[in-house]
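With one protein chain held back, the other chains of the complex are shown just where they sit.
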Amino acid sequence: MVRFLGLGLLLLGLLLFPLAVELPYPQHVMILIFLYAMMGLAWNIIGGYAGQVSLGDATYFGIGAYTTAILLRELNLSPWVGMALGALNAVVVSLVLGYPCFRVRGHYFAIATIALNEIVATIFTNWDFVGGAVGIYVPILPESFVNLQFHRSKAPYYYIALGMLILVILLNLWLSRSRLGYYFRAIRADQDAARALGIDITRYKLIAYALTAAITSLGGSFYAMYVLYIDPTSVFAFSISLLVVLVAVLGGVGTVAGPILGSVILISLSEGTRVLLGGTGRALDVAIYGLLVMAISVLQPQGLVAWFRALRQPKAREVKVGRAPS
Amino acid sequence: MTAELLIQVVVSGLLIGFVFALISVGLTLIFGVMDIVNFAHGEFLMLAMFTAFWLYALFGVDPLFSVLACGPLLFLVGVLTHKLLIKHILNAPMLAQIFCTFGLSVFLKSLAQFLWGPNFRSVTEPLLGGRIELFGVFFGLPQVTAALGAVAATGAVYLLIYRTELGRALQATSEDRQTAALMGIDTEKMFTLAWGIGAGCVGVAGALLAMFYYIYPEVGTIFALTSYVVVALGGFGSVTGALVGGLIIGLVQVVSGFFSPAFKMVVVYLVYLAVILIRPQGLFGRW
Partner (left out) sequence: MRRVSRREFNLGLAGLIGGLAVGCAQTGTPAPAVGQQPSQPTFPKEIKVGAVYPLTGPAASSGLDGRYGIELAVEIINGKYDLNLPLAREEGLPNLGGAKITVVWADSQGSPEKGQAEAERLITQEKVVALTGAYHSSVTATASQVAERMGVPYVNFESSSPSLTERGFKWFFRTGPHDAIFGKNLFDMLRDLEKAKGIKVRTIGIVNENTLYGTDASKITKQYAQEYGYQVVVDIAYPANTSDVNSEVQRIKAANPDVLFQVSYTSDLILFIRTYKQLDYTPQMILGYGAGFVDPQYTKTLGKDADYAITRAAWSADITQKRPAAKVIAEMFQQRFGQPMTENSARSFTGMLVLADAINRAKSLDPEAIRQALLATNIPGEQTVMPWPGVKFDEKTHQNIYAQGVNLQIIGGQYYTVWPFDLATREIVWPMPKWGQRQ
């Protein structure tokens, strides 16, 4: 009961936030937090549940951004349609790239995803139709929900990002309880054992990867409509691939709360240090950010969720006594 | 394309390939023993290059000699990294280690900017400057020196790993740390050594590279990605693999750069992908 009350209060707080805080910058920080929480949760599916460390998610972020921007520019298609087609596009690409790549494991797979991202980025940089290195200025449309453009206030972007995040949370929750999620985790635990149990591991890895790609591309589409300018160096950046992983790792891999918590902390840290110290021009902000990241990883290597769990462990133990081990 | 041009391109590719190899040997060593991809590897290289630069600028020591300082100094940096950071997360998931070395990389990069500013530096007149000409093919003397240094250093590491008692202990630790510990190997010492030697290799590479490359806080990033690909291509943990991988990548990069400069890195990555599809464990990897 208390739990639901807390949930309701939080949701109410989040809904009221743009009304209480009208300044765009705090809203922008919240939007970034939602965006990266969402993409962290997306990465969580392939990296957390299925245990395949992908370091190339920016590929799908970029595909989503470009598909949406190009369809809008060339065919005047609503960004919402662009978003859906972008996700479809990302799924197709993820299957094509994933199929061969899932033959390799562990670090070889991680490096392969980086390599693929670099290849895709280079193709876009040299492809005139998509604007090459110059990138694309997204056409400015009248403000409306259908156009997914809002010029006077950030609040609509805020609510859309929040809505997308909630959907992705629900998807993750469902996954963690479903048969599919069970297969994913079996693959993570031991690929060979999973195969022996009759799980078609390539198939399930591909499903996980496609889900990750689709959600990440939604993030990219949103970014394109939010920033209204995209170019290969900003949407195919390795830093994006890395950040979605870091967000999940910081919070706790394979949990639903982890990426959300991770996003809150990492984004506030990097934005906060930049705003407070970035103007000095001596890179102090980034240095402090780096130090904090190291500190967290050494002090709390299992992720913050594990830490919270440990805090409550005495209580948890009591409960366990009365139950059969699960 | 004339024969001369072809030879020139191949020679250039091999020269840069040796440098890639030396940078990657350190990375593969740390990986092999620790099972950790060190994301701060490029920044180690940057630190070594700055050390070589300052020794040159302040005391007039040529990078050729500061190899003797950069190697040990980076050895120390590697040991410290292990003692202060990695040691505490040995049993944590591999991802926590990625997270940690990423933080280290960001920190070192910005520390360099904080201390030395964002400007480009370079060793303007290395002892072995200039170039030599052989049958119409040009060799940059610093590049040749760096390549020879890389061969020597890689050779030394190879002998250390495969021909000494210590090396065998390192190998055993990388095969299976539990069993190695049961056999009486001090694994903690091996881990420290792996970080020390791995970083030391990069120290040597940095000093050699300083002879002909510009130096600034972001310089590590340029080499880091290539060295990950080299290590993966050769097989994680294999010194031979790093050497061969470095040469292949150097050669591929320069040759494809001649025909299609914009796509030269694409060709490099395609070669990597092609290799791992045929051999999922890399050229010389064990698994």
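We just call them A and B in the order they show up, numbering each chain from 1.
In the analysis below, a residue touches a chain if its C-beta (ideal position, glycine included) is under 8 Å from a C-beta of that chain, and two chains touch if they have at least 3 such contacts.
Please read these numbers as outputs of a predicted model, since none were measured by experiment.
Taking the complete complex into account, A:Tyr223 is the one of A:Trp43, A:Tyr66 or A:Tyr223 that touches the chain left out.
Considering B:Thr145, B:Ser238 or B:Gln253, the position touching the chain not shown turns out to be B:Gln253 (whole complex). Contact with the chain that does not appear here is found for just one residue of B:Thr28, B:Gln97 or B:Ser110, B:Ser110. Take chain A: the residues that touch the chain left off the picture are 3, 6-7, 10, 13-14, 17, 20-21, 23-30, 33, 122, 125-126, 132-135, 137, 151-152, 169, 172-173, 176-177, 182, 185, 223, 227-229, 231, 233-234, 251-252, 255-258, 260-261, 263-265, 267-268, 272, 274-275, 278-281, 283, 285-286, 304-305, 308-309, 312, 326. For chain B, the list of residues touching the undisplayed chain reads 1, 5, 8-9, 12-13, 16, 20, 110, 113, 117-122, 124-125, 131, 133, 138, 140, 143, 212-214, 216, 218-219, 221-223, 226, 250, 253-258, 261-262, 264-265.
Just so it is clear, only the chains that are shown with their structure count from here on.
Interface of chain B with chain A (complex): residues 31, 37, 85, 88-89, 92-100, 102-111, 113-114, 118, 217, 225, 228-229, 232, 236, 262-263, 265-266, 269-270, 272-273, 276-277, 280-282.
Per the touch definition, chain A reaches chain B in the complex via residues 47, 53, 100-101, 103-105, 107-108, 110-112, 114-116, 118-119, 122-123, 125-126, 238, 242, 245-246, 248-250, 253, 282-287, 289-298, 301-303.
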